[in-house]
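Reviewing the structure listed below.
A single protein chain has been omitted from the complex, and every remaining protein chain is retained in its original position.
Order of writing sets the labels: A, B and C. Residues in every chain begin at 1.
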Amino acid sequence: MAEKSLLVGVIGAAGYTGLELLRIIHGHPYVKLHVATSRSHAGQPIADIFPSLRGFVQSHFEPAESPRLRQCDVLFMATESGVAMDMAPELLASGCRIVDLSADFRLREARIWEKWYGKPHGAADLLAEAVYGLAEWARGPLVKARLVANPGCYPTSVLLAMAPLARDGLLQDGLVINSLSGTSGGGRTPRTDMMFSENAGSARAYGTSGHRHLPEIEQGVRFFGASPAISFLPHLIPASRGIFSTIHLGRGDAALVHESLMGVYHNEPFIDVMPMGSQPATNMVLGSNMCRIAVHATPGGAVIVLSVIDNLLKGAAGQAVQNMNIMFGLQETSGLEAVALMP
Amino acid sequence: MAEKSLLVGVIGAAGYTGLELLRIIHGHPYVKLHVATSRSHAGQPIADIFPSLRGFVQSHFEPAESPRLRQCDVLFMATESGVAMDMAPELLASGCRIVDLSADFRLREARIWEKWYGKPHGAADLLAEAVYGLAEWARGPLVKARLVANPGCYPTSVLLAMAPLARDGLLQDGLVINSLSGTSGGGRTPRTDMMFSENAGSARAYGTSGHRHLPEIEQGVRFFGASPAISFLPHLIPASRGIFSTIHLGRGDAALVHESLMGVYHNEPFIDVMPMGSQPATNMVLGSNMCRIAVHATPGGAVIVLSVIDNLLKGAAGQAVQNMNIMFGLQETSGLEAVALMP
Amino acid sequence: MAEKSLLVGVIGAAGYTGLELLRIIHGHPYVKLHVATSRSHAGQPIADIFPSLRGFVQSHFEPAESPRLRQCDVLFMATESGVAMDMAPELLASGCRIVDLSADFRLREARIWEKWYGKPHGAADLLAEAVYGLAEWARGPLVKARLVANPGCYPTSVLLAMAPLARDGLLQDGLVINSLSGTSGGGRTPRTDMMFSENAGSARAYGTSGHRHLPEIEQGVRFFGASPAISFLPHLIPASRGIFSTIHLGRGDAALVHESLMGVYHNEPFIDVMPMGSQPATNMVLGSNMCRIAVHATPGGAVIVLSVIDNLLKGAAGQAVQNMNIMFGLQETSGLEAVALMP
Partner (left out) sequence: MAEKSLLVGVIGAAGYTGLELLRIIHGHPYVKLHVATSRSHAGQPIADIFPSLRGFVQSHFEPAESPRLRQCDVLFMATESGVAMDMAPELLASGCRIVDLSADFRLREARIWEKWYGKPHGAADLLAEAVYGLAEWARGPLVKARLVANPGCYPTSVLLAMAPLARDGLLQDGLVINSLSGTSGGGRTPRTDMMFSENAGSARAYGTSGHRHLPEIEQGVRFFGASPAISFLPHLIPASRGIFSTIHLGRGDAALVHESLMGVYHNEPFIDVMPMGSQPATNMVLGSNMCRIAVHATPGGAVIVLSVIDNLLKGAAGQAVQNMNIMFGLQETSGLEAVALMP
C-alpha cells in the first residue's frame, strides 16, 4: 500500500465507462475515490444507480460543479464529446492531471476534429499538449502528461495490432478493417435501437457514412509511419461487451507480421500475441485489460490480423487506469490484474 | 391447390436444415412429406426429436435406405459432405429429382472439390449436369434439372449481392468479404465449442486457414464474368440464425453499384435492394426467405455492400424449396411467404 | 378465399404487438389491412419503422383520429391502458367490432380495475358487455361479441392450464405461479432497464408489489369455479419472446390433472397437452400460436404444471386474430398456421 493514496475524481460517472472506472478504482491499491459526478444523478447514492457496487461504494454522485474535483490528483472524464474541452482548462489550472476518456483531445488537428464532430473545438490550444494514451506506446510522454486523451475502443483494438506493422513497413495500401462490438459501447442512455428486443439474436453494421474512430485510426497509423487508405466498418453484435477487429492486410508475409508483433509485445503484460493461426474470441478477454492478437495466412496469400479487447477495459476504463498508473509512477498493472471471466 | 401433391423426401432430416425443410414442407400447399430419413433416429417419432413440430408432423424417421425414397418426386439431401455423391446416382436412376443441400455438387471441378474436401469425389460424372441453384440466376436450367446443387449459406448471401456487379464489370481486384453467422450453421452435433456457455456474449472468427465456401464464391463470381482476388473470413456471433455479409468493394461509384442491383432485382420477391445508405440487420430477415442488400459509400470513396439472409432459409432450406418450386413449375413463393419474425 | 375480405384496422400499431398484428394480417387469407394508426409515427411508411415488413406492407401509419377507422369491420387496439376505454364507445357506435389488446376491458369490475390501474375507468358501462377472449373458452360469446377483451400474456399462459383444473375441482388453496417472460412484453418505448446491456445474461423478478395480471388471473380462475389464494411472480429473462409459466399446485394427483387437461384440449389446434413428464421449452412455440402444457409429479407428491406460449402470439396478437376468426365465422386457424421457428 502506498504511503498516501492518490485522490481520484470521475466526471460523468453514471455511464458504463463511469461504472467501470468506479469498479477498478475500488480495487486499486494506491488510489481512493474522492468524488464522482453526474448531472442526472447528483445527490443519489452511487450504489442505487449501480447496484453491482452495493457494499463496495458508499458515496453519492455529486453535481458536475463539485469543488471536490479540484482537490483531486487525477480526474477521469467519462463525459460526452464537448464537455471535457470546456472543463479541462480550469481543472488543469487547479493542478489536477486529467485522463479524458471522451474524444475531445484525441485528434491533434482542430480542423479534423471539427469536421468529424460537427462543432467548434473549445480548447484547441490544448491539442498539442494532450498525450494520446495508447499506453504501451506512450510511456515516456505519459510520465509528465497533464492531459491524456484516452484512445477510443475501436482504435485501441486496431492500433495495438497495426502500430508495429506500420513502423516496420508491413502495411500496404487498401487496408480493410471490420470490427464487431458489444452494445455497451453505445452507452446507457435509452434508445429504441439499443433495446434488448431489438438486438437479441441480430447483427448490424453502423457508422457506414463514416465513423468518428476512422480519423483516429488514420492519425494513429500515420504516427507510426504509414498512410494506407483504410476502409473501416463497425458492427453491433448481440453481446454486452467486447470488440473483435478483423484487419485484412492484403497479400503479405504472415510470418513477418507475426514476428513484428512478437518483437514489440512479447513482454507486455496486457498484450498477448498468440501463436500463428490461433483463434481469439472476445470471451478470452472480457473482464480483463488484455488485448489478444492473432495472425493468419489465407490460402490466397493474404494476411489477416485479429485483435480482441474488452471495450470497457482495454478499450476505455482499463487503459485509462493503466495510463494513470504510468503517469504517477505506480506499478503499471495495479488494479488491472483481473483475468478474463469465462464463461 | 395442385391436382395432386408432389411427394417429397428429406434425407438426413434430423439436423437443423432438415428441421427447417420439414417445417416448410408442412406449410407448403402443393407438396406432401412422403419420407424423412435419419441414420441416428430411425424409428423415432419426428416430433420427439423436434418438439416444435408436435401437432404438425406425425410420422417417424425412417432408415437411410428406406424404399420410400425412390417413390418421391423430389428428394432433399441434408446430409454431410460425401453422402449425396454416393446416393445420388441410384436415386436419379429411380426417376427422383434431387436438391442436394450438401456441398457435394457445388463445385464444377472434381479436382477443386477434392482439394477442399480432402477426399475423392465419388460421382464426378454428375458435376457437369448438376445445376448450381442460386435460384434467381438459374431459373432456366432449373426447370429441367434432375440434380440441383443448393448453394452454401455464405455464398448465397455474397453471390446474390455480387452477381449483378460481376456481370456489370463493377468488381475490382482485392475484394474483402467479412461474414458473420449465427451458430445454427454449425449443425446439431454436440461440440464443446458450440455450447451455449462457450458462445454467449462472445464473437470469434473461424475458417481462417481457408473456408470451403471460398472456392464456391470464387466459382460463382467467375461464372458472372469477374475473377478478383477475394479474401473471405467468416465469424461466429452469439445468435442462432442469420448471416451478415459485409463486402468491401474498394474505391468505386456507389450509385452505379446500387443501380446495378436495382436493375436486376427490383421485381424479385425474395431480394430487397434497400435504398442507398440503409442499415440492414439480420432480424429483418430471420424466419423469412428474404435477402436484403444495402449499398454504402464510405467517406474515403470506397463502396461497401451489405447482405443479410437467414442462413437456414434463403441460405439453405428456403432456397432449396424455392428451387423445387421452379423445377416443378409451381408458384415460386409457395411455402415461402413468411414475413421475418421480429423481434 | 372469402368473397370479400374483412377490413381491418390496427390502432397503436407502432409497438411490438402492432408489428405482430400487421405481420399476421398480411398473411391472413380473409382479411385486409385498411388502416394502421400511430400517434408518434403518423405519416411515415410502416416499413420504415418496421423494416422486417419491407416488401410486404406498403402503407403509411395514419393519425390516431383517422376516419378510415370507422370503415373497418374489426379494429385491433394495441394501445396503452386508458386509450381503448376512451375510443371504444364511438367506434362501436360506428358499427366496428373491437378486439382490445390492452387491459381496459379485462376486469369485469370497475372498482378492481381502478384499484390496479390507478385511475377512473372511463367506460365502465361496457365492462359487462365485453367478452373475455380466452379463445378456447369463449367461442360461444365471441360469435356475437362487439367488444372483446384480449387476455394478457401471463393470464393466457396460466388460465389455459388452470381452467380445466378449476372446473374439475383440482385446485387447492395456496397456488404459486412463477412466470418467466422475454423482453418484448415490456414494449418498444426506450427505457434504461430494457436495454440490451442491462438484460443480456441476466435475470430478475419484477412486479413484486403486485402485477396487474394477478387480478386477471384471479378473476379467470374464479370464473371457472375456484378461488384459491394465488401468489404470482413474473420474471424477466434474456430472451426477446416467450413466456414460461410454472404453476405449483401443491400435493395432488398428477394423472388426474393430466386427464383433466387432455379431456378438454385433445382436439384443440393451438393447445398441446404433452405426455406426462414432458419438458416444454419456449423455443417449441416461438413464432407460433401454440400453447404447450406439461404435467409433472414431484418426488414429494406435489403436482407442477408447465405452460409455454409466445407472448406476442398466443399471448397477444395471435390470440387476438384467433378471436377475430371466431367472431366472424372464419376458419379458426386462418393466418395462424405457422409452426414454431426453431432454432
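As a convention for this text, contacts are C-beta pairs under 8 Å (C-beta built on N, C-alpha and C of every residue); 3 or more make two chains touch, one makes a residue touch a chain.
Model, not experiment: these values are computed from the prediction.
*Asks:* Looking at the whole complex, which of C:I25, C:A135, C:A149 or C:L180 touches the chain that is not displayed?
*Replies:* Within the whole complex, the residue contacting the unshown chain is C:L180.
*Asks:* Which residue among A:S184, A:T298 or A:Q319 touches the omitted chain?
*Replies:* Reading the full complex, the residue touching the unseen chain is A:S184.
*Asks:* Pick from C:T156, C:N283 or C:N323: which residue touches the chain that isn't shown?
*Replies:* C:N283
*Asks:* Could you tell me which of A:F50, A:F76 or A:F232 touches the chain that is not displayed?
*Replies:* Missing-chain contact among the listed residues: A:F50.
*Asks:* To test your reading of the contact rule: which positions on chain A touch the chain that is missing from view?
*Replies:* On the chain A side, contact with the omitted chain comes from 16, 19, 23, 26-27, 50-56, 184, 200-201, 240-241, 269, 272, 274, 278, 280-281, 283-288, 290, 292, 337-343.
*Asks:* In the whole complex, what residues of chain B lie against the chain that is missing from view?
*Replies:* Contact residues on chain B toward the absent chain are 16, 182-184, 186, 188-192, 194-201, 238-240.
*Asks:* Where does chain C touch the missing chain, residue by residue?
*Replies:* Residues touching the hidden chain, for chain C, are 174, 176, 178, 180, 182, 197-198, 200-206, 208-210, 214, 229-231, 233, 235, 237-242, 244, 246, 248, 250-251, 277, 279-283, 286, 296-300, 302, 304, 306, 343.
Quick note on the criterion: only the chains that are shown with their structure count from here on.
*Asks:* Farthest chain from chain B, comparing Cα centres?
*Replies:* The chain lying farthest from chain B is A.
*Asks:* Since chain A and chain C are copies that touch, just let me know if over half of their interface numbering is common to both, same, or not, different.
*Replies:* same
*Asks:* Which chain is in the middle, if each chain's centre is the mean of its C-alpha atoms?
*Replies:* Nearest to the common C-alpha centre lies chain B.
*Asks:* Mind checking the centre-to-centre distance between chain A and chain B? Centres are C-alpha means, answer in whole Å.
*Replies:* 39
*Asks:* Between chain A and chain C, what distance separates the C-alpha centroids? Give it in angstrom.
*Replies:* 45
*Asks:* Give me the residue numbers in chain A that touch at least two other chains, ranges are fine.
*Replies:* Residues 182, 197-198, 200-201, 238-240 of chain A touch two or more partner chains.
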